[in-house]
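I am attaching a structure below and will ask some questions about it afterwards.
Note that one protein chain of the assembly has been removed; the remaining protein chains are unaltered in position.
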Amino acid sequence: MTDAAATSPPSRRTWSPRLVSLVFVTVVVAVLPLVFPSNYYLRVASLVWTSGLAVVGLNLLMGLAGQVSLGHAAFLGIGAYAVAIGPTHLGVPPIPSALAGIALSALVAWIVGKPIFRLKGYYLAVATLGFGLLLALVLTSESAWTGGPDGMPVERVELFGWRVTGALTWYWITGVALIIGVALALNLEASPTGRALRALHDSEVAASVVGVDAARLKLTAFVVAAVYAATSGALLALMNGFVTPDTASFMHSVEFVTMVVIGGMGSVVGALVGAAILVALPQALTVLQEYETAVLGLLIMVFMIFLRQGIVPGLIGLFRGMRR
Amino acid sequence: MTATRTSNAAALEVDGVGISFGGIRALDGVSFRAHPGEVFSIIGPNGAGKTTLFNIVSGLYRPTSGRVRIAGQEATGLAPARLARRGLSRTFQNLQIFFRMTAVENVMVGRHMAEKTGFFADLLALPSVGRQNRATRAAALALLDRVGLADLADQPAGALPYGALKRLEIARALATEPKVLLLDEPAAGCNAVETEEIDQLIHAVAEGGVAVVLVEHDMKLVMKISSRILVLVQGKPLVVGTPAEVRADPRVIEAYLGSHGETEAARADR
Amino acid sequence: MAEFLQFAFSGLTVGAVYALVALGFTLIYNASDVVNFAQGDFVMIGGMSTVFLYATGVPLPLAAIIAILTAVIVGLLLHRLAIEPARGASPVTLIIITIGASMFIRGVAQIVFDKQFHQLPAFSGDRPIEILGATLLPQSLWVLGGGLAVFVALWLFLERTLIGKAVLATAANRLGARLVGINTAVILAIAFGVSASIGALAGVLATPITLTRFDLGTIMTLKGFAAAMLGGMGSPLGAVVGGLLLGLIEAFGAGYISSVYKDGFSFIAILVVLFVMPRGLFGGRSVERV
Partner (left out) sequence: MSKLASRLLGLGVSALAVAGLAGAALAADPIKIGSVLSATGPAAFLGDPEKRTLEMYVERINSAGGVLGRPLELVLYDDGGDANKARTFATRLIEDDEVVAMVGGTTTGTTMAMMPVFEDASVPFISLAGAVEIIEPVREYVFKTPHTDRMACEKIFADIKARGFTKVGLISGTDGFGKSMRAQCMAVVGNFGIEIVADESYGPTDSDMTPQLTKVKNAAGVQTVVNPGFGQGPAIVTRNYAQLGIGLPLYQSHGVASKSFIDLAGPAAEGVRLPSPALAVAEKLPDTDQQKPVVVEYKKLYEEKTGQPVSTFGGYAYDGLHLLVAAIQKANSTEPDAIRDALEATAGFVGTSGVFTMSPTDHLGLKVDSFRMLEIKDGDWTLVETGG
């Protein structure tokens, strides 16, 4: 994305790659149901959209601001458990619960992010990892509230007496959420805030001497990413009708980071491709039975070795190279 | 700028600054004042502590001793971003370019403090954001024009030659509308024509009322452009004076210029 | 007193295993800035290979040696086939490659070996040693002794041998090392090999106590990484102290406070340490160079 923007000629056309990405995502979401043979495909696509939403958010933190979080699934967990705990234990309807969960997730990100973002590189990674593990531990241990390691059911959403259910309904809900998420991310990327974040990624020192408040901006990106993740978590829980602490697990966090990097850091479309690959590939690889884990690991290595910028930026690069 | 100013306030005042790294005194008792409109240069052999001094003044290092004041106000140990708000900006000896952005975007980042849109406006891409982007871009293009890079504006910064990057850094620093500008070897790696252009640029910036503090190895440039010069040797101040005084000072010739420097200073004289 | 001592024994034994994994992290990080997320899988390879060789009748010491060599070969292959071709890629890219490698190793292990838990007989019997009312298994002494021996051997290797010094030089300044004629690719390969052998040794020593399974690597990587960061990434002393400290915090936390939040205490401790010392206990202060 950044690459495309970088080489496009002057002022008036700077908006266009942004629009292209948005239109592309919208068209994909709109057209897929026409070609899908069964609800199962809708289910897989809905999972790609929800994961994609979280990854687009994480990409703002990793791809734009250049900060790695190894505990991002924790925010997914906050969103997911909010819609589980709210209706079950507190009598709050699902949608207000979801909004409360998203707000809580932003608040937690802000409180946790303040001290954590004084750390750099791997130290930041291990601090976010620690935070994620602590949250997952709470979700697993406080069985009275969370149902413990086996998770808990989530009440179905009811809107004006209409029970929100069915694969196609959820496909559209998650698809629209994704499109909104992508649009906002693209807006941010092209704004003064986004510019400052990108600057931070390349040289924090240079950004700070021109007045960019690095700590505040990183915190902003962290909070935004947390909001995306919590939204994704709430959608996932409502769609599944069930949550388990796996949602917030370390492995899930690692999966999100892998999605960002594989698709291509800094690229919104890349984030979606990353999510699509890691969600859909295991579905396709089931034919390999027990070789699945090994093949998936092998594919991740091969992708990263040959397209080290990530799939989308890497392929764009290859494509340009061929044309020359 | 609300607090009382000390009399005869310098734009930048460095008072007895020193710093130690792991017990080694890298800088000791350095003091100087730079006034609006002047070019104040700091010279010295490699390892004299010039860049370290810049890093203290710009808030990257916290000094072990001494004070830094900007426009008469205490500024010791403030974070770089806060110093920038006080009107201090700088360039870097080892380039700190935003390599993944275009040249003009690099300068646009320099306009960060002047940008008025809020976070939520940015998120929703309100019309004000579009207007702000256009205004920022126009200002950045004007600055690129000023440093002679207008036709490279939309090139990725990573693809620009070294000399152009040096000037790009100056444009980015100028974008903050600084009161004090620290330039760390702006002419390094530039050919004669480019050096001449930088000379004129620095001159014009100072003319505009900015206090320019310059670290530079090109003696010819330094002697020609500076109003006063501080000579640092092994982290300690040796002399402060006009180019003529410095050139004439035997301690400088002995301690720093040496036989090689002597000829260079002589050449600069011609 | 007996209780305190018992917790300490438990913490030191587990901590020594963490320390060995952390040492492996440190070695590779020093030579390449890469954090190898497949580090824990070397522990699994060491343990599982020994178990399966021993089951086919190979004597235990020989099985252990073959297992360690297997891990070294895997480590060298990992470097040659996955890290070396991606040279110059960003640290995040390299991390993802090692995560992929870890999945691959785990995936192959569950086919080559199996998915069940396995154990090895203790090297010097199961009779616990009683000390002031607390008990210690002889195998714990093997683990602690092994940890100490590896630390000393690593120190001698780095300080007293030419190759070791080359590793240190590469860690300090890669470009400089290359300029004085050090082949940094070879150094990196050595780092992967040695680090794999340390991990595998930990697996062999610990299996009689902790048991082993094909996916043991994940938790080992997590704990070893945490220990290395607690001690300060890049410092061998930090790795050892970090590992032992982590083990002790877990044991005392479980013993004196709450066993439910045992893993929580160790990460709270890490967060607290990092807030006070942003580069870990022995990470040293780095000055940003601009």
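Each chain carries a letter (A, B and C) given by its place in the written order, and its residues are counted from 1.
Assume a residue touches a chain if its C-beta (ideal position, glycine included) is under 8 Å from a C-beta of that chain, and two chains touch if they have at least 3 such contacts.
Just so it is clear, the structure is predicted and the values come from calculations on it, not from any experiment.
Q: Let's see if you follow the contact definition: name the visible chains touching the chain that is missing.
A: A, C
Q: Please identify which residue in A:T174, A:T247 or A:Q309 touches the non-displayed chain.
A: A:T247
Q: Contact with the hidden chain only, please: which chain C residues?
A: Interface with the chain not displayed, on the chain C side: 3, 6-7, 9-11, 13-14, 17, 110, 114-119, 121, 126, 128, 135, 137, 206, 209-211, 213-215, 219, 251-252, 254-255, 259-260, 262-263.
Q: Across the whole complex, list the residues on chain A that are touched by the chain not included here.
A: Here the touching residues of chain A are 4, 20, 23-24, 28, 32, 35, 37-41, 43-44, 47, 140-141, 143, 148-151, 153, 165, 167, 236, 240-242, 244, 246-247, 269, 273, 276-277, 280-287, 289-290, 292-293, 311-312, 315-316, 319.
Rule of thumb we're sticking to: only the chains that are shown with their structure count from here on.
Q: Need the CA-centroid distance for the pair chain A / chain C, whole Å please.
A: Chain A and chain C have C-alpha centres separated by 31 Å.
Q: Taking each chain's centre as the mean position of its Cα atoms, how many Å separate chain A from chain B?
A: It comes to 41 Å between the two C-alpha centres.
Q: What parts of chain C, by residue number, touch at least two of the other chains?
A: In chain C, the residues touching two or more other chains are 288, 290.
Q: Residues touching two or more other chains, restricted to chain B: which are they?
A: If we look for residues of chain B contacting two or more partner chains, we find 60, 92, 96.
Q: In their shared complex, at which residues does chain A touch chain C?
A: By the definition above, chain A touches chain C via 62, 68, 115, 118-123, 126-127, 129-131, 133-134, 137, 141, 205, 250-251, 254, 257-258, 261-262, 265, 290-301, 304-305, 308.
Q: In the complex formed with chain A, which residues of chain C make contact?
A: Within the complex, chain C touches chain A at residues 35, 82, 85-86, 89-93, 96-97, 99-108, 110-111, 218, 222, 225-226, 229, 233, 260-261, 263-264, 267-268, 270-271, 274-275, 278-280, 288, 290.
Q: For chain A, which residues count as touching chain B in their complex?
A: Where chain A meets chain B, its residues are 2, 6-11, 14, 184, 187-188, 190-196, 198-199, 201-203, 205-214, 220, 224, 266.
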